[in-house]
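The structure appears right after this line, and notes come after that.
Every protein chain except one is present and positioned as in the full complex.
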Amino acid sequence: MDIGVRKESGVTILEPKGKITIGVGDIALREKVHNVLDEGEKNILINLAAVTTIDSSGIGELVSGYTTVTNRGGKLKLLHLPPKVQDILQITQLVTVFEVHDDEGEAVSSFG
Amino acid sequence: MDIGVRKESGVTILEPKGKITIGVGDIALREKVHNVLDEGEKNILINLAAVTTIDSSGIGELVSGYTTVTNRGGKLKLLHLPPKVQDILQITQLVTVFEVHDDEGEAVSSFG
Amino acid sequence: MAAQNSQVHLVIGSHFEDIELVQIVVEESLRKLELDDEVAHSISLAVGEAVANAIKHGNRQNPEKRVEIDFGVDDNEVVIEVTDQGRGFDPDNVDDPLVADNLLRPNGRGILFMTNFMDHIDFSFKQEGGTVVTLRKRLPSAAMAPGPSEEN
Partner (left out) sequence: MAAQNSQVHLVIGSHFEDIELVQIVVEESLRKLELDDEVAHSISLAVGEAVANAIKHGNRQNPEKRVEIDFGVDDNEVVIEVTDQGRGFDPDNVDDPLVADNLLRPNGRGILFMTNFMDHIDFSFKQEGGTVVTLRKRLPSAAMAPGPSEEN
């Protein structure tokens, strides 16, 4: 899996593409989140617009990422949920956990 | 399978697209050749440029078409062989049977 | 499953990378039924979860152990069975991933995915060892499979 990385006003934006599924994108996403934290960044925005499929392992990695970042005093938020991912956050009731944005500018400034 | 049909100066040009393989395009091609003959046309040029795969059944249909058209006093020729189809005509030694053209204009006028 | 009008049986080793292969087979088999893309995608996801569990929990990633997938279409239902060679488990004794305390766990959502994406799921356990997960989804009658092909 290919995960783009950009920075905007102190927020690291991760842009995974394709599948976040067991053995395919789940580990890549975990490693990327850890890399960003190791570089001292604490504010992570994951843009899911280009994600075509996410399974329970992929969701698990989002949750792990959220927990790890939060424990280190940072924030992990989500941007641009495709309908399939939106459905899955509903099913898993993780909509109550993640802060989700539809607009990148607003998302970035929300980190404050 | 989608087979385009055009006419140029008394020659019917068939343009199959995709696979000419058992159960997929072989029967479609046979039916199209028979339709053309039933309409009283005798000169058929098959443009293979858009054929992605041909198997032994597909080759069999080209040969059947050739025999049927020849028996009815017509001519069946081939145009624009993709490399894979070219290889298969070599392997089956059908290069010695089919008249093959690379240029549509020349192919059409060759029917005389 | 003798009376079914479509039946494919697939056996893979216990490698996560083969889950995609299984999903491709399922999607290709569903393609012929002309199901809605959304429905086909969710069946494929559910099967992926079942196979992941078979590899991870059932066969514990022992590459020698096999996962079998039976894909069948009954008159009005897609039925997929996923069988592993593991020791089974007690489905009544699985933590609910929707309970507040469990919401932040990194795993435990696979069965939730399956139940949400399918109409019915069921676990059974073989005497000789091995879990069978049966996933069922009713087809809209408009998307009925054609009978066995008679082309020559």
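Worth pointing out:
By letter and in written order, the chains are A, B and C; residue numbering begins at 1 in each of them.
One rule holds in what follows: contacts are C-beta pairs under 8 Å (C-beta built on N, C-alpha and C of every residue); 3 or more make two chains touch, one makes a residue touch a chain.
Only a predicted model underlies this, so the values are computations on that prediction, with no experimental measurement involved.
From the options B:Ala28, B:Ala50, B:Val63 or B:Val100, the residue with contact to the chain not on display is B:Val63. Along chain B, the points of touch with the absent chain fall at residues 21-24, 53, 55-57, 59-61, 63-64, 66-67, 84, 88, 91-94, 96-97. Within the complete assembly, residues 6-13, 15-18, 20-21, 24-25, 28-29, 32, 61, 63-64, 148-152 of chain C touch the chain that is not shown.
As a working rule, only the chains that are shown with their structure count from here on.
Chain B and chain C have Cα centroids lying 44 Å from one another.
If you average the Cα atoms of chain A and of chain B, the two centres end up 54 Å apart. Put simply, the C-alpha centre of chain A and that of chain C have 28 angstrom between them.
Multi-chain contact residues of chain A, defined as those touching 2 or more other chains: none present.
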